[in-house]
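Structure incoming, see below.
With one protein chain held back, the other chains of the complex are shown just where they sit.
Chain naming follows the written order as A, B and C, and within any one chain the residues start at number 1.
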């Protein structure tokens, strides 16, 4: 990711529940690791989604994708590298690169949109969240 | 289950996401099949949890258990037999027996309590739900 | 999907375990519905992945994506429309369109590659599977 800010690194462990009968990770499980990385990244920036300053907003994902490049198995230790590819008015795009040792295993992308709980319409990224994201990108 | 009412039968299929690297079902997946059976049982009785008559109540589980008796594998077709073991004032107990062909594979039990969303305290089983349960038991 | 073959239609129900604290579907749950549709589509074509003719092959996903267009909630009934966008030598691409009533709710894409269990390398799509896919597309 040459032009992106330096990523936030989140170590995670492939659990047994993450695997399937192919003896590799089931692809849906990877998204749980992305989610954990996202939450700890925001917490590190000072504004997790559970922060009371964001009580009126929800954060559905409007696009998610993942490419799987190498297999992952039970108990593998991975690093999820998260960075931000784009910040819009009411949405932002995270990219994820998962490695295990020196193997690149997966690359993902998630687009989050901010929705006002009252109107159920897109709203600007809450300032506390925007500050958190920018603080993380400036590290 | 000799003394219990005749069960509601729900056919279900073991999915790939239900399996793990042991090539059998991951035990947590069984509970998803229990949940599907429970929902279709209530629907058949005329009162799913999504019914507007129950908007002020939630239905957390205060006890869940399962015994696994025989392995289940990807794509196995199972029958979940659900019946009610006990109906209290604000809670009820469902029991589940899962078979695949003539093999008994699992037996489960779930205790649901009715919680008033406003007070966050137990409340009587809503009458629409109680009617639904009793209608099913009388079949 | 104007240029694609007519889809296989799979009805499914949003379960409680599929939802999250936003009171909508958690995005990872959608992929479980895609998987169920895929399995029933292959079964309808005569060759589920569990067929013994494919015992030496696994079917990991190398790319998955989904766009979420409208919210889905607990107990919503959906139709997953599956068709095939591309058939290669050792891989194929399925596309999914999820609707609930007349609302388009999600569009997904999954690329499956066939991997020989022995060599762990891509192999041609097994002929039983290829026949199944083509039989379905010709309907």
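The definition used in the following text is that a contact is a pair of C-beta atoms (placed from the backbone, for glycine too) under 8 Å apart; a residue touches a chain by one contact, two chains touch by 3 or more.
No experiment lies behind these values; they were computed from the predicted model shown.
Chemist: For the chain that is not shown, enumerate the shown chains it touches in the whole assembly.
Modeler: A, B, C
Chemist: On chain A, where is the contact patch with the chain that was removed from view?
Modeler: Residues of chain A in contact with the hidden chain: 13, 15-17, 31-32, 35-36, 39, 48-50, 73-75.
Chemist: With the missing chain put back, which residues of chain B would touch it? List them for me.
Modeler: Against the missing chain, chain B presents residues 22, 24, 27-28, 31-32, 58-69, 71.
Chemist: Touching the missing chain, which residues of chain C?
Modeler: That gives, for chain C, the contact residues 16-17, 19-21, 23-24, 26, 28, 73-74.
Going forward, only the chains that are shown with their structure count from here on.
Chemist: Once you've mapped the touching chain pairs, tell me: line, ring, star, complete or other?
Modeler: It is complete, because no pair of chains fails to touch.
Chemist: Rounding to the nearest 5 degrees, give the angle of the rotation that lays the CA atoms of chain A over those of chain C.
Modeler: 180
Chemist: Among the chains, which is located farthest from chain B on the basis of C-alpha centroids?
Modeler: A
Chemist: Give the chain pair that accounts for the most C-beta pairs in contact.
Modeler: If you count contacting C-beta pairs, the leading pair is A-C.
Chemist: Could you name the chain whose Cα mean is nearest to the mean of all protein Cα atoms here?
Modeler: C
Chemist: Between chain B and chain C, what distance separates the C-alpha centroids? Give it in angstrom.
Modeler: So the centre of chain B lies 27 Å away from the centre of chain C.
Chemist: Approximately how many whole Å separate the CA-defined centres of chain A and chain B?
Modeler: 34
Chemist: Touching two or more other chains, which residues of chain B qualify?
Modeler: Chain B, residues with two or more chain partners: 16-17, 73-74.
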